[in-house]
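The complex is shown incomplete by one protein chain, all other protein chains being positioned as in the whole.
Presenting chain A:
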Amino acid sequence: MQNSTSQDDPYLLPRQSLDKDISEDILERIVEAILFACALVSVLTTFGIVIIIFQETFSFFQEVSFAQFFLDTKWTPLFAERHFGIWPLINGTFLTTVIAMSVAIPLGLCSAIYLSEYAQPKVAAVLRPAVELLAGVPTVVYGYFALLFLTPLLRNFIPLEIFNSLSAGVMMGIMITPTVGSISLDAIKSVPRSLREGAYALGITKLETIFKVVLPAALSGIIASIILGISRAVGETMTVLIAAGLQPKLTVSFAESIATMTAYMAQISGGDSPRGSLNFKTLYAVGAVLFVLTLSLNIVSYWIANRYKEKYE
């Protein structure tokens, strides 16, 4: 019984004839290896980023001390009197990010709530892609619009410098709205219907259901979307480069010109600093700070989104 082979059984073909020839088996293995290599490219990309950035950053810190980098309050690597304090650049990035998020969070959440709770399915099917178009517009275009439309418009009401963090931040916020909106929308949509119906059954109005039941239930997804939005704002380059200027300073005034980390990086690489020079290395040192910052934000967002994902399933 155990050893009943195909030879004994007239209904089974000999195993040999069912087997495809060996070359096919080899082909299968080759294909799998090639596809695996494709998947590996992403890992290599990450290694490439880490190695290249930290190699140059390491050599930067052999010339400039940590104290100069993290304790100085001036960033003037291009002037005769050189200072390498990163804080003015972080300040600029922080300022534009705060402005951007104070636009993107309310607009994103309003869009998500309206699309999920109020809009008829047919209307939502038109409005959602319309909002998401905002994310497809190239960022130079937002820079153009901020500098040549929004700033002149705002200058009628508020005394702004030509380059200022307000218009750059506001435009960036509009651009990030779909990021916050669509991830929040998915989170809100995954709140089970029974929760809403339970609330209605207790005589609660639709608005109260949204604020007291739906949003708290979707909170993890909403927070994840906001953190991802912050990460986008921190890493965004062209809008701030064009509209916020290149003046690294420690200020909380949204009316003045500032410089973000990304804007400085674009400036220094446009200036053709020779490889190996200290200026060239500042590009990587700032890049390392930016990379670590956005990477941690992305990881936190990913972690929050996944942690509570299965709650209702």
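Worth a mention:
What we mean here is this: contacts are C-beta pairs under 8 Å (C-beta built on N, C-alpha and C of every residue); 3 or more make two chains touch, one makes a residue touch a chain; residues count from 1.
Simple rule for what comes next: contacts and distances are computed from a predicted model.
Comparing "Fe-S-cluster-containing hydrogenase components 1", "Phosphate transport system permease protein PstA", "sulfate adenylyltransferase" or "Type I restriction enzyme S subunit" against the UniProt entry of the hidden chain yields the protein name "Phosphate transport system permease protein PstA". When you scan A:22, A:39, A:80 or A:201 for touch with the missing chain, the hit is A:39. One of A:88, A:169, A:235 or A:248 touches the chain omitted from the figure, and that residue is A:235. The missing chain, though absent from the display, is touched by one residue of A:122, A:193 or A:275; that residue is A:275. Of the listed residues A:109, A:217 or A:258, the one in contact with the hidden chain in the full complex is A:109.
On the side of chain A, the interface with the absent chain consists of residues 18, 20, 24, 27-28, 31-32, 34-43, 45-46, 48-49, 52-53, 56, 106-107, 109-111, 113-115, 117-118, 127, 130-131, 133-134, 136-145, 147-149, 174, 177-178, 203, 205-208, 228, 231-232, 234-238, 241-242, 262, 265-266, 269-270, 275, 283-284, 287, 290-291, 294-295, 297-299, 301-302, using the contact rule stated above.
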